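For this depiction, one protein chain was excluded, whereas all remaining protein chains were kept in their positions.
And then subunit A:
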């Protein structure tokens, strides 16, 4: 809509000619300038500029919907009103049905905690037919760190849905629906994103998984703010992809240790010491999510996976529809499963903290459990 040509908008002839004479050809060009700048550029009076802008704006502005019609539309057209059930009952209940369509869901956690396992399980679920709780469609899995293991995928499938996966053709069909891309650089990733946009609608793609977003950027040799700028185009592109195709998009993120540079206070907080409760937990967990605060704003739902006192937790850290809950989970041969469906409510900013204690014991225990 932004790049709509002015020639296509019904404006009075005289002003349309002036626009094209001055090389203002898309609505974007016209709207990016202020009224006075346009007057100078086009050499016409204020009222004419205003009425032209009004007409352009009216056409370019998106149509409105009432929230009620939005809800009805979602419930009628989409699977479960726009949610993808993960199979983890407690989590699904907290998320009002499952992973929401049309928005970014982020999985963040330290290495080895189970993010890729979760992604594998989700991809499998999405490929299943709807009577098994799946989306009955293709999945595009962007595997940056080469962690995708088809053997593990089939193992999960065999253990969780034996009736499907024991038949070789069915297993082949399901696994065949998962398309794995392995971009080796940010530029390749950008290219594949654009191709994905084209093929989304044609090929019945029902989910997009990017594992992991942080690895894409850490390969590039830029720091701090420039790194954020590099990603910002991708962030809005992926969001618009998710939005217009109404599919769930799951993205994984890594963690990094907190620097001195990390801001956590506003200027007015620094000044008034009284009344501010010192949060000792800030020094406890020295891990923060990678990719910065701009990314944190862009994702709609953030699920934090962490290890605390020997147990793993999946926490709903940021979500417009859920309370802040933490669920203990473990990884089994059939993927991830929750140890308890009742989440523990976590107060305050603790929900955003990422802990990494007692992790080594889990790994050793897990190894024994698998055999």
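In this text, contacts are C-beta pairs under 8 Å (C-beta built on N, C-alpha and C of every residue); 3 or more make two chains touch, one makes a residue touch a chain; residues count from 1.
Definition applied: contacts and distances are computed from a predicted model.
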So one subunit is absent here. Using its UniProt record, which name fits best from "Exosome complex component RRP41", "DNA repair protein RAD51 homolog 3", "Regulator of G protein signaling 7b" or "AP complex subunit sigma"? "DNA repair protein RAD51 homolog 3"
Please identify which residue in A:159, A:182, A:297 or A:344 touches the non-displayed chain. A:297
So that we can see where the missing chain sits, which residues of subunit A does it touch? 1-2, 27-28, 31-32, 34-35, 37, 39-40, 43-46, 53-54, 56-71, 74, 81, 96, 100, 102-103, 229, 232-233, 235-236, 239-240, 242-243, 261-270, 275-277, 279, 293-294, 296-300, 302, 317-318, 320-321, 347-352
